[in-house]
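One protein chain omitted, others in place.
Chain naming follows the written order as A and B, and within any one chain the residues start at number 1.
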Amino acid sequence: MKTYDVIVVGGGPGGYVAAIKASQLGSKVALIEGDRIGGVCLNYGCIPTKTLLRSAKLYQDLMISESFGIDIENLSDVKINWDNLMKRKDTVVNKIVGGVEQLVKYNKIDVFKGYGHATDAHTVVVGEETLSAKNLILATGSSVLIPSIPGIDDAVTAGYVIDSTGAIKLPKQPNSITILGGGVIAIEFATLFNSLGTKVTILQRSDTILKNLDADVRTTIQRHLTDTGVEIVTNSSISRVDNGTVHYTHEGKELSVTSDIILASLGRTPNLKGFEPLGIKVDKRGVVVDEHMQTNVKGVYAIGDMCGKMMLAHVASAEGIVAAEAIHGDKTSINYHKVPSCIYSFPEVGVIGYSEEAAIEAGYDVGTSMFPLSANGKAVAEGETTGFVKIVHDKKYGEVIGVHIVASHATDMIAEAAVSMELEGTIYDIAKTVHPHPTLSEIVMEAAHGAVDKPIHIIKR
Amino acid sequence: MKTYDVIVVGGGPGGYVAAIKASQLGSKVALIEGDRIGGVCLNYGCIPTKTLLRSAKLYQDLMISESFGIDIENLSDVKINWDNLMKRKDTVVNKIVGGVEQLVKYNKIDVFKGYGHATDAHTVVVGEETLSAKNLILATGSSVLIPSIPGIDDAVTAGYVIDSTGAIKLPKQPNSITILGGGVIAIEFATLFNSLGTKVTILQRSDTILKNLDADVRTTIQRHLTDTGVEIVTNSSISRVDNGTVHYTHEGKELSVTSDIILASLGRTPNLKGFEPLGIKVDKRGVVVDEHMQTNVKGVYAIGDMCGKMMLAHVASAEGIVAAEAIHGDKTSINYHKVPSCIYSFPEVGVIGYSEEAAIEAGYDVGTSMFPLSANGKAVAEGETTGFVKIVHDKKYGEVIGVHIVASHATDMIAEAAVSMELEGTIYDIAKTVHPHPTLSEIVMEAAHGAVDKPIHIIKR
Partner (left out) sequence: TAVVGEIEISDAVIPSSGEGSAVSEPSRATTKVLATPVARKMAKDLGVDISTVKGTGPQGRVMKADIQAAADTKAPSDGAKAPSADTS
């Protein structure tokens, strides 16, 4: 039996970061991973999707290169080389996973390959090995949930229905794809396939895609997707799947859509198998933890997707640091209202904090200010003018409590909002900050000016 | 004679913003512009260059599209359509200038077309009109300085030597260009022409391009330009120009370079003509003003390039707001150590505050932390890994006093640093801010972690 200070189960962005941090703080750490270091994020999630999206964006720009003064004699000579697309993705993933493996090694963490299970709060068995430690950090992530729709199991077996992991390794480009669900992952895949020329249909159960996002973001993205050729059916109820055909009802009518591939993106469920003996409390979102990521069982921490707070890689990492610090005796915590999230659609989305609706509901004296991208010089120069910034503030002090950006570089831009909110910045501070010209970030300043008083660069009636 | 509260001379980003702000604060405002509203920035500077750079970036990406999994049968079928490039640039410029004209009109500002001159501190003559006002804001900008090099005047007349205004409206793409000077504008044009396939040579008098920038930024950009085919000759002394040939000495040798076009980018000089009667004080940088932008003559303000503080559009605009507020009785000012500046090279540069050298010279107890882009997942996914972030902080409280970013989206990323510094943020605050994954902005957080203690994602020995 090997003894450690901390055992981390799961080597995703939650687990490996927790392990590194714990080791940096002086603990002797074991990390158990059943698949590949990097977890969903590096292997099947964040990184492969963004790698493919990079190519898709280039392809899209290339198709309209004439409007930028670059002529391609025959656009039909431009071909997506699916094999190379996949190869590049694998190269990128392997490079980054290799880097993380190096990091883990450099930080003197013992890695055990295999799926672990706990026998009690201090003992984890992996293969032939039994490990023991004072503290346990669970970071096993989540798995795709395939809902029980009549016919879906057969369609999965026949290869018609896939999940996101299948979608990043298709053997060839589908002519058409139907996406079940309208969450962030669904929208990113819709963007990817649509940009590459695949016919995309989204079937969404509720009346909107991207629910929980600010209404202005939702409608802008929904309209833009529709304008660029994606078919979005909201208020649809799926009744049955028959190979590549999805039968559904919409506004009382029985309809169906047939496509090469059906992507199920209907939610994820925490990975809890093997930890039943611990008796940790779970609710419908996932493992229940206190603000220092400790479960109801002393010395057992849980982080990342399995807690279901915000299913994002940077949240998993931040929670991993909190757990490692808690074990080390530093009581830190995360304010989830100050955590950004992104959608890598074209244009991108970056949001943080309260939506207008949520802020009102939470009882704030809410002020909002919006500034459109179409009035921004850099956006016009780049030919990408769909989008806006919306700042939600608490009128009491002018504190910024939510920022919602739709713009081609929104995922880079939201960091400004994150650091402002971390520093309890107000609309006055952002308005006063000199932003460089010409950049998209000027719209953030303009919106702040609009919240304080009057923006310079818009006709506000 | 028409009477106003404020007369603004010059309709660039300094003048038009000052005019709008003054009007928003309740003043009756006249704006005098001899050329086109928008000044150098909108018509010949920021906007046209960034519009052309957008096309150049696309062309560059397109040339390596195979590495992204997109095949173009014959790369020789891809052609730069110079006329369309120019047309797009004109369309963008006209659109933005038109927008500003609307704004000026909407803000009830009387615009007078023509070059104005002052007869005293309250009187400006433009064409047939004589205008009078209690306050005058001068915002006449700067002009290119063509140094007196033997033969240069003839070469200008013959069309071999041009300035930046000529460079954005060349009738056709030059095969080769020699750029005299190594400042920001020179580097942006080097990037533009090099990416489009023109052979570029930079002749720089001193031992480095981009002097005044942090040494790490300078060397990274210089190396990258060289690696991508730009010839950079530092420590060169130009002796004579003969049509398209520049004769220069370098390390004691007499050398020459011949190219289709020579771009003179050797500095700018303030536009002061017509304001001699005011007796305003001028030093070698430009008009001398106090922190509220007032000259030595009461009621006469000067803003923007003509003051030569930082020759940037957003500085001109910020100074315009300060002047308008000062006239209105609000004493605001600008801390130039908290003003970002950008270079739209590939990769881009965004910097703010002290360079490491300057911070040491200023007497700070300097700490620095660097994080390379090559260790960032998004950068690897995008295939653009040249760059880094460097944070310079004051060890006393950890206050961030300088941030230097080289990255494909550095111009968008620097806003985070600007707002952090405006709020007197520390390395601890930036490290604690959760940054979204995967984004380039994560390197800012990692560098802050490195400054505080240890970054997660790098092997730091």
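In this text, a residue touches a chain if its C-beta (ideal position, glycine included) is under 8 Å from a C-beta of that chain, and two chains touch if they have at least 3 such contacts.
All of these numbers come straight from a predicted model, not from anything done at the bench.
Of the listed positions A:K21, A:K309 or A:H457, the one in contact with the omitted chain in the full complex is A:K309. If you put the hidden chain back, the residue from A:I7, A:A121 or A:I238 that touches it is A:I238. Checked against the full complex, the candidates A:T119, A:N175, A:N212 or A:S256 give a single residue touching the omitted chain, namely A:N212. Of the candidate positions A:I149, A:I162, A:V230 or A:L278, contact with the unshown chain belongs to A:I149. Checked against the full complex, the one of A:I177, A:V351, A:V389 or A:V444 touching the unshown chain is A:V351.
Residues of subunit A that touch the chain left out of view are 142, 145, 147-149, 181, 183-185, 205, 210, 212-213, 237-239, 266-270, 283-286, 288, 291, 305, 308-312, 333-337, 341, 343, 349, 351, 354-355, 358, 361-362, 364, 394, 396-398, 423-424, 426, 428-429, 431-432.
Mapped onto subunit B, the footprint of the missing chain covers residues 397-399, 423-426, 428-429.
Just so we're on the same page, only the chains that are shown with their structure count from here on.
If you check the complex, the residues on subunit A that touch subunit B are 13, 17, 20-21, 24, 41-42, 46-47, 50-51, 54-55, 58-59, 61-62, 65-74, 77-88, 92, 95-96, 99, 102-103, 106, 312-315, 317-318, 321, 334, 338-342, 350, 375, 377-378, 380-383, 409, 411-416, 418-420, 422-423, 425, 429-430, 432-442, 444, 453-454, 456-459.
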